[in-house]
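Every protein chain but one is kept in place in this view of the complex.
Residue numbering begins at 1 within each chain, and the chains themselves are lettered A, B and C in the order written.
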Amino acid sequence: MTSMPLYAQLINLCAAVILLLAFAMLAQRRVVQLVDLFALQGFMLFLATLVMAFKTGQHHLFYSAGLTLVLKVILLPWILHRLVRQLHIKGEVEPLINIPTTMLIGLVLVVIAFNVAMPISQLSSTIARGTLGIALAVVMLAFLMMITRRKAITQVVGFLAMENGLFLAATSATYGMPMVVELGIALDVLVGMIILGVFFFQIRDQFDSLDIHHMEQLKER
Amino acid sequence: MPSLLAIDLLLIAACLWATIGLAGLAAPRNTFFVARVLFPLGALAGLLVGATGFVALGGAAQTAELLIGLPDLPFHLRLDNLAAVFVILLGIVSAGISIYAAGYFRVGEGTAPGVLGLEYHLFLASMLMVLLADDAYAFMVSWEVMALSSFFLVTTNHRHDEIRRAGYIYLLVAHVGAIAILLSFGVMTGGAGDYTFAGMRAQDLSPFWGSVAFLLALFGFGAKAGLLPVHVWLPEAHPAAPSPVSALMSGVMLKTAIYGLLRVSLDLVGTTLWWWGVVALAAGLLTALFGVFYATVQSDMKRLLAYSSIENIGLLAVGIGLTLIFHSYRMEALAALALTAVLFHCLAHAGFKSLLFLCTGSVLHATKQRSLGKLGGLIGPMPWVAWLALAGVIAGAGLPPLSGFVSEWLLLQAFLFSPGLPHSWLNMIVPVAAAAVALTAAMAGFALVKFYGIIFLGQMREPNLKDAHDACPLEKLGLVWLAGLTLLLGVLPGTMIMKLDAATRQLLGKGLADRVAEQGWWLLAPISPERASYAPVLFLITIAATLLFGRWIVRTLYHGRVRHSPAWDCGYHFQGPRAQDTAEGFSQPIRRIFGPMFRMQRHFPSIRDRAPIYTVKVEDHFWYWLYLPIARLAGGISALIARVQGGRIAVYLMYSFVTLILLLLVARP
Amino acid sequence: MISLTGFLGQIFAVALALALAPLLTGWINQCRAWLQNRSAPPLLQPYYMLHKLFHKDVVLAHGASSLFRFAPFIVFGCMVLACAIIPSLSSDLPFAPAADALALVGVFGLARIFIALAAMDVGTSFGTLGGRREMLIGFLAEPALLMVIFTMAMIAQSTSVATIVETLAHRELVIYPSIAFAGIAFTMVSFAENARVPVDNPATHLELTMIHEAMILEYSGRHLALIEWAASLKLYAYSCLGLALFFPWGIAERDNFLALVAALPLLLVKLAIGGALVALLETINAKMRIFRAPEFLGTAFLLAVLGLLVHLLLETQA
Partner (left out) sequence: MDFFILTLAIPLCAGILLSFAGERAWAPHINVLASTATFLSAAGLTAEIVAAGPRFAFGELFFIDSMNVFFVALTAFVGMTTAIFSDPYMKNDRSHGKLTPGRLRLYKSMFQLFMCTMLVALTTNNLGILWVAMEAATLTTVLLVSLYRTPASLEAAWKYFILCGVGIAQALFGTILLYFAAERVLGETGTALLWTHLVDVKGSLDPTIMSLAFIFLLVGYGTKVGLAPMHNWLPDAHAEGPTPVSAVLSGLLLNVALYAILRCKVLADGALPGGFAGDLMMGFGLFTLLAAAFFLSRQKDIKRMFAYSSIEHMGIITFAFGMGGAVANFAGLLHMTMHSLVKSAIFFAVGHAAQKCGTQNMEDIRGLLKINPLIGWGLMLGTLAILGMPPFGVFASEFMILTHAMKFHPWATPLLLLGLGVAFAAIFAKVQPMVFGESEAKRLPHAPAITPVFVHLGLALMMGLWIPPYLTRWFHEAARMLG
């Protein structure tokens, strides 16, 4: 471990923090704090990307880091906070499965993710090869969060956390995607967020609540 | 200029039919144009088809390849002797039916006449294409177009619930059957991927795969023909359809299934195992007995005929089974005898069953009644229909001197040879099967006597029957044509059997023509005159001579005086039409003797009833034993599956998640 | 080739049938009367009756159709044809190829259908009742009859009645157990087919039990005469068929004029014994309920099938 260069250690540290934050989000009941955690996760992602950019000196990684900062640390949390305020979303978010169980499942998922990513990580030539497993774990934890939460807004946060995981994977495994793709992805995320915002208002108008258990009417009988 | 081959003529006829059908769309609501102009043209095309088939029968096989079809598999067509037999059947019988239909269709509810004409003529064209098809794709396309067009014809009067139900069952069974046929073709290609029939012939299948192919074909074609247990559509669809369509379906379409079965089992598969024949024989016997038992207890005239069709299909399957048994032991001369019986019965049944269905059509038009309980005495107002129907009844009951008897006679002759089979069980069991055939034939007589007696004889059960009118001239022409066919086939069977020789020779290498030709045109002795012979001409002449001579003698020696008086009423003055036996009453002995065969719901009146009502409803056991359980099973599975879609998005997400994780854990290249 | 003797023999056989049939009926009636301790009607009573009926006017019920008037002639024609095919005196019948044993069953079937239809024609309750019962008996009897014929045809390797008779009459005396079964079955079938006790009673007009008589209630005059005559002919035909199949000895061969001369007295003797036996059986049996008839005919069918099986099992092994 000591032979690992500093950059790699830093990136691994960031990745570990991201994973930790993912767990924290899984355990967090309050929406506002959830959004904050998400912003923090984005920030760690930004840091990781930045470290990577300095190490490799690739320009597009700098752009990517900037994009992450603007989008995930500032813009999206801001929109989310606005939504939470405007829609008067109450704090408590009671999950479908209780928190300890969720955490246990999350642990299992991390094991699975690490195992799945193991053979790939060994192939990786980049400095941050260990982080691919973490990225996959983050994606899976976000997925789990989406499954276990009741509120529409927490699902969205979960969705965005998933994107964080994907970005981490892209950065750690491949030094980031081509710029045009990254831009496209960012645009999609942004537009998606805006549409979601529109959507939240529509949903609130219709159901007087953002609780998704109202939206279980379409089913096979 | 190259000379026009028979197959080209047939293609032209098929196009002609299609064109005639499309022409009807020009004026879909113009009944006169469609019925009086287009249908006779269709009949002419039918004559052309029949005549072409007659010319082609006995010649060399002709092939053609069309530009349409799949890129790798264009439509291959082939006209050989087996196909030619059925082409004749299609042409001649459809000509009669079309002419009848020209007089039959009139303004009414339901599908517009132009659309009806399109469906009708597409039906004819697709049947022709089925007979000509020489690859799996062409066959399946024609086969399903045939099913579709007849489905639309069946549902002409789709405003009625039961007709829609009939159509649904019909199309569903047809589709399931088609799937089996397609599978059978697939098996027969033997993995070579050559879906032309020539390719299938070239394959040398192992006994196992050959058996699979045969059984699939038996099921698939059986579904179209109405073999047990996939017969359920038949008694529903036939009564639902307009009568010319019922006639066409029963008379011609069912025969295409027989054609298909013969094509597969004797031509395409290549090998024949003895037990195939036993399976076909057993299925045929069960079907025949079932059909005839149910025919006797029906109260709807078209249902009765539909069940009678099931019975006849059963007899045909018996014949095919016998052919296969003989063929598997290389007793080709006997196989040829059985096959001739099959082919002849196809022709005979096509003639008389169409005739009977058309007669019900006239009755239906004249009385608006299908229920036997409200008919009676129609021989008075409708003598033409009644007397022509009599020909159909006699032929249908398998009695000399008409066509039905000849095939039955040939079949029994074939049965008489079965003790010669070199198999210790078969040579004892198979002859006994003849007894069941005999029982079937006799019961058919019962059913048809009921049919005829209740509709045409006795007193009119409803007052409005007095206003019934006889068939119109075009209808009469169609009826006379078919009755003539029945008579001709019955009286001069030798001529037709000599023609059929080409088909049996093609499939089995043997035929009956030499023997038949030795005896002259009047005597039918397929093996030798010492062994068995039948001369329907002599037969007819004797009876006719006795009739005329006896009448003459009686009138000369005595007198011809007639007095009229009321029927003897046994001293009871209220012998109205209601005192006659009803349709239900007529079949009461059958219901009583063979009770367990039927699923009956009866309601007996008690003495205290103000308005005593007796009802009896006979249903098919197969619904309750086979079809409803399957439907329930499918319903149960889908209810189970429907739970998956519970509406909760978290659960949906979990499905994807679990799928993903499972794949990640399990799937390895 | 149709020889002159053959042709004459054919004509003679038919004429004989027409002449003898009422006599056979009369003889059975007479025997029966004796056995039942009644005073018997004259032997020639059936002739008187036919004569009388021919003289009488036909009384047609209202609503009777032309089929009603045709049917007696057709039935009569069928029976004449049957008599022409069945060898009574000689097996050299030029007409025999017209119909073999299977066709013979068809001939009887045709007659049955016409008489049943005619019965339904007027539309009285009795007519239809008779018609349906007749068809019921018919379809039960027909398979049994066919099985009997099958057995015989398999023994003789032919379905032609004449050939069967020739084969059976001129073979060495081998005892075929199958023939015994077939014989019993045939007897039972003939009783049913000819409307005799125990299936039907020709002498009754008791509403609930009658079959044949119910059908012909509306007939009168010459029509009735023809039907009665046809019934006699049918009985005669069945008797001759039975005799030909089971007691064929004495039936003349082809071109054997002497045998022909001897055949006639022999036939008369055989018919007389047969008629007496019929009367005896009718006397010692009681009329069955109509729904016992299926059992009766089912037994006949079973016996016939048994005969066939016995034949296949025991007699074809060689």
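In this section, a contact is a pair of C-beta atoms (placed from the backbone, for glycine too) under 8 Å apart; a residue touches a chain by one contact, two chains touch by 3 or more.
All values reported here derive from a predicted model rather than from experimental measurement.
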Among the chains you can see, which ones touch the chain that has been omitted? A, B
Touch as defined at the start, partner being the missing chain; which of B:Thr155, B:Thr486 or B:Ser533 qualifies? B:Thr155
Touching the left-out chain: which of B:Pro40, B:Gly91 or B:Gly167? B:Gly167
Among B:Val34, B:Leu182 or B:Leu388, exactly one should touch the missing chain; which is it? B:Leu182
Given B:Asp80, B:Glu144 or B:Glu332, the one touching the chain that is not displayed: B:Glu144
Could you pull out which residues of chain A are in touch with the chain that's been left out? 116, 119-120, 123-125, 136, 139, 143, 146, 152, 155, 159, 162-163, 166, 169-170, 173-175, 177-178, 180-181, 184-185, 187-188, 191-192, 195-196, 198-199, 202-203, 206-207, 212, 214-218, 220-221
With the missing chain put back, which residues of chain B would touch it? List them for me. 67-72, 136-137, 140-141, 143-145, 147-148, 155, 158-159, 164, 167-168, 171-172, 175-176, 179, 182-183, 186-187, 189, 191, 193, 195, 634-635, 637-639, 641-642, 644-645, 649, 652-653, 655-656, 659-660, 663-664, 667-669
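We take it that only the chains that are shown with their structure count from here on.
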Using CA atom averages as chain centres, what separation in Å is found between chain B and chain C? 35
Mean-CA-position distance for chain C and chain A (Å): 101
Once you find the CA centre of chain A and the CA centre of chain B, what distance in Å lies between them? 69
Among all residues of chain B, which ones touch two or more of the remaining chains? none
Junction residues of chain A, two or more chains touched: none
Under the stated contact criterion, what part of chain C meets chain B in this complex? 54-55, 57-63, 65-67, 70, 73-74, 76-78, 80-81, 84, 95, 97-100, 102-103, 106-107, 109-110, 112-113, 116-117, 120-129, 131-133, 135-136, 138-140, 142-143, 146-147, 150, 153-154, 157-160, 163, 207, 217-218, 221-222, 226, 290-291, 294, 301, 304-305, 308-309, 312-313, 316
Spell out the part of chain A that touches chain B in their complex, as residue ranges. 96, 109, 112, 116, 140, 143-144, 146-149, 155, 212-213, 215-221
Inside the complex, what are the residues of chain B that reach chain A? 642-650, 653-654, 657, 661, 664-665
